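For this view, one protein chain was removed and the others were kept in their places.
Moving on, here comes chain A:
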Amino acid sequence: MKFDWPYFWESLLSPSPQFLNGLALTVIISVVAMALALLLGLVIALMGRSRFLPFQLFASLYIWVIRGTPLLVQLVIIYTGFAAANIFRFEDTDVLGSLIKGAVQAAIIGLMLNESAYISEIVRSGLESVDRGQNEAALSLGMTPMHSMRKIIVPQAIRIMVPPLGNSFNGLMKSTSILSIIGVSEMFQVGSTMSAATFKVFEIYIVVALYYLLLTTVWTFIQTAIENTLNVRAGLPRAEPVFKRLFGIRSRKQATPAPALALQPADAA
């Protein structure tokens, strides 16, 4: 086997404009899809907790269908299937002066729908992890349930939700690689095109892999910083250091710092 080192280094250290565009598209799609998925996930979670039965049923059905089918199939149905059946066609549209391709819109919608089902479960269990007495104390002080949710429940639940949400985002960034199937020119797609043109298949995919690794690593740093900020604000010990979570050395003690909040009365003893 011959590994073309000069080509490898050049692709890695001074990537082509197309490749950088692909990288940018990967990041943009991930961030936008995640932001929308957070909102939708919150709505689905609140529907699931609602006392209104149709909402509950809708939330359960939604989560069941989305989590029970592959993202790839969902994407193809949304983009290609809907168009073929003349239900809906994603057209290139002008948003704030830049042209957004139909495939990119479909990608964002697809990832948002898919991710929101998982996020709603994270949100639901986060909200449930806050001791019931917290809500009762807020209500007894004259707060409405909505007010208690905003001031008492959510601020505590967020600390518990951030680690799984962060991991979810990490997964989302990696799963953008399958968007090539509907023709989105994100990083993986650009890599494939380059490898087809140059036959430097191994070199190029190693570079692609390293860039994904860069993205997820940078995110791990950001996530750790967010967790630390929240922990410090809650007067709790810092989250585990970045290198530990990157290399998977998880200590048992630190793996579950979150429930400490819910066990507040026990601290007294």
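Everything below uses one rule, namely that a residue touches a chain if its C-beta (ideal position, glycine included) is under 8 Å from a C-beta of that chain, and two chains touch if they have at least 3 such contacts; residues count from 1.
The definition used in the following text is that contacts and distances are computed from a predicted model.
Asks: Just go with whichever of "NADH-quinone oxidoreductase subunit H", "Aspartate carbamoyltransferase", "ABC-type polar-amino-acid transporter" or "Pyruvate dehydrogenase" UniProt uses as the name of the absent chain.
Replies: "ABC-type polar-amino-acid transporter"
Asks: Among A:G68, A:G97, A:G235 or A:G248, single out the residue that touches the unshown chain.
Replies: That would be A:G235, which touches the missing chain.
Asks: Quick one: which of A:M143, A:I181 or A:I226 touches the chain that's been left out?
Replies: Residue touching the absent chain, from the options given: A:M143.
Asks: From the list A:R67, A:R89 or A:K151, which touches the chain that is not on show?
Replies: Residue touching the chain left out of view: A:K151.
Asks: To test your reading of the contact rule: which positions on chain A touch the chain that is missing from view?
Replies: Residues touching the hidden chain, for chain A, are 131, 133-134, 136-147, 151-152, 155-156, 159, 233-235, 261, 264-265, 267-269.
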